[in-house]
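The other protein chains are all here in position, but one chain of the complex has been omitted.
Up next is subunit A:
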Amino acid sequence: MSALLEVSGVSVSFDGFKAINNLTFQIGAAEMRAVIGPNGAGKTTFMDIITGKTKPDEGHVLWGEKSISLLSMSESRIAQEGIGRKFQRPTIFEDQTVADNLMLALKKNRSPLAVLRFRPREEDHAKVADLAEQIGLTAALHRKSGELSHGQKQWLELGMLLAQDPRLLLVDEPAAGMTPAEREHTTEILVEAAKTRAVVVVEHDMEFVRRLNCKVTVLHEGSVLAEGSLDHVTANEKVIEVYLGR
């Protein structure tokens, strides 16, 4: 199986501090991966590099069957390539309704002129309604998203991510601030998504990671410390030392 995303030898430093140090990472086209690591391990910077927010000092980030480099692309171009991101803190457009937020995210031509002419069709409304049902926000579809509870905002952002129909989902602590039942539902959505696309989940909560039941990458000081099944990495001496603290 060829890799969908291939990160190799990437390093970046901020004011002399090496946030990412010779990091190498691969993920297949339909794969779930959990990324764990202590605070400051470089998880967020890792996502910033893939999504184009941070340019690395060295290394390669190759994407797709044609192995095109993401490094010269803008954030919006990378997103159009099919990489979607969910932030740790829910970031939605609070002045707009749930339906507007989902409509914004729907996979469509993003150029200004196309958007200016765009009028939602029956199937677009159906898609939005469908997504709203999936994330349990059907009743709130025409409410301003700023009024939603923290958990509902998390859902909405997850819904926007799915609306983009990306090939790779980067999800930062999706279950933060959720009840156990909501976590269960989040797990289902992510596992379902990973059947057809690549999903990278950054998470602190070991229980949640266990439920995802996938390959785990442990980051430490900007590079990969261990990789494998959860049982495999938690048995690793170095991982126990730096992360589990036992």
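Just so it is clear, a contact is a pair of C-beta atoms (placed from the backbone, for glycine too) under 8 Å apart; a residue touches a chain by one contact, two chains touch by 3 or more; residues count from 1.
Keep this in mind: contacts and distances are computed from a predicted model.
Novice: Identify the UniProt protein name of the omitted chain, choosing among "NAD(P)H-dependent oxidoreductase subunit E", "2-iminoacetate synthase ThiH", "Urea ABC transporter permease subunit UrtC" or "Succinate dehydrogenase".
Specialist: "Urea ABC transporter permease subunit UrtC"
Novice: Which one touches the absent chain: A:62, A:79, A:191 or A:224?
Specialist: Reading the full complex, the residue touching the unseen chain is A:79.
Novice: From the list A:60, A:144 or A:183, pick the residue that touches the absent chain.
Specialist: That would be A:144, which touches the missing chain.
Novice: Thinking of the whole complex, not just what is shown, which of A:57, A:94, A:192 or A:205 touches the missing chain?
Specialist: Of these options, the touching residue for the absent chain is A:94.
Novice: Give me the subunit A residues in contact with the hidden chain, please.
Specialist: 51, 53, 74-77, 79-80, 84-85, 87, 91-96, 99-100, 103-105, 110-112, 115-116, 118-120, 125-126, 128-130, 132, 138, 141-142, 144, 146-147, 160, 164
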